[in-house]
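Below is one structure, written out as structure tokens, with a few remarks after it.
With one protein chain removed, the remaining protein chains of the complex are shown where they sit.
This part shows subunit A:
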Amino acid sequence: MTSELDIFVGNTTLIDEDVYRLWLDGYSVSDAVALRVRSGILEQTGATAAVLQSDTMDHYRTFHMLERLLHAPPKLLHQLIFQIPPSRQALLIERYYAFDEAFVREVLGKKLSKGTKKDLDDISTKTGITLKSCRRQFDNFKRVFKVVEEMRGSLVDNIQQHFLLSDRLSRDYAAIVFFANNRFETGKKKLQYLSFGDFAFCAELMIQNWTLGAVGEAPTDPDSQVDDMDVDLDKEFLQDLKELKVLVADKDLLDLHKSLVCTTLRGKLSIFSEMEANFKNLSRGLVNVAAKLTHSKDVRDLFVDLVEKFVEPCRSDHWPLNDVRLFLNQYSASVHSLDGFRHQALWDRYMGTLRGCLLRLYHD
């Protein structure tokens, strides 16, 4: 006796969250059944393995049918084939677009192309995430990227509107899209200590301040955002950053800057002497990073540079985080007192974001 056909169709589509997770994690039906058996469900419900097998198959089939709709979540809301309560719909979408930290760290900043897709095998082996799940996550990134890439308006809003994701997840996707578009290098060994959250935090700051969209003044006025592009960095701004070079090129200015910072911070830092000794190096590093951003190659290495030029030196001198904060605050603020420096606004736009990023990046 073999089962040729075995289906269950409810007027309200049944969604089993546990099975959904297993499906999303890319387990085959038999693996999923084995995992469910291990979870003790048979003992709880008195069911047999055959029942579990049939149930799992059924859910997998449903998810497979739903997957097409999940690729365009608004379709899931308007389709008539599956009657699913709104709360469940939200859950389906949110879980489908959720991703693994380990996976996202591997592809963050990489071009979302076929080439990268081929590397998924390696990523799967490395992270222990099933290839199927890797593909889903990769395809999700790519799909979201494709849809919002050319779109005007706020990146997060666009993602939220077209994929009906939660605010949190939309922000994460915005970061992923932003990183993929600007191809920031995140895979270098010295960047391994950073989490996706660190990068996402930086991405958000950069989107808010360094993109074309950041120029649009009032977010309440939709017309002002006609040219709002959240995905690309503001090219003009990057060009202008060259002007900051004077801060380190002009020796007087550099000395003045140093003395201003040192005067204020004296006695307030536990690592004052290290700071004083390193000031010029650090300042050169930060300003040179800015000046280099005209070249897209250097834009990609932004995080490598920040870690190399700032985070690592400070860490080797064991600066406490609070001292880093005090230093950066003072370092940015003191520029306003430099009379010969004319690019105050530019400096603020640059340093405001960078300060936030550096503080986030500064940890073990």
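By definition in this document, contacts are C-beta pairs under 8 Å (C-beta built on N, C-alpha and C of every residue); 3 or more make two chains touch, one makes a residue touch a chain; residues count from 1.
Rule of thumb we're sticking to: contacts and distances are computed from a predicted model.
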item	value
The complex's invisible chain, by UniProt name, from "Late endosomal/lysosomal adaptor and MAPK and MTOR activator 5", "C2 domain-containing protein 5", "Integrator complex subunit 11" or "Mediator of RNA polymerase II transcription subunit 8"	"C2 domain-containing protein 5"
Subunit A residues that touch the omitted chain in the full complex	1-14, 45-48, 50-52, 54-55, 57-58, 61-62, 64-65, 75, 78-83, 85-88
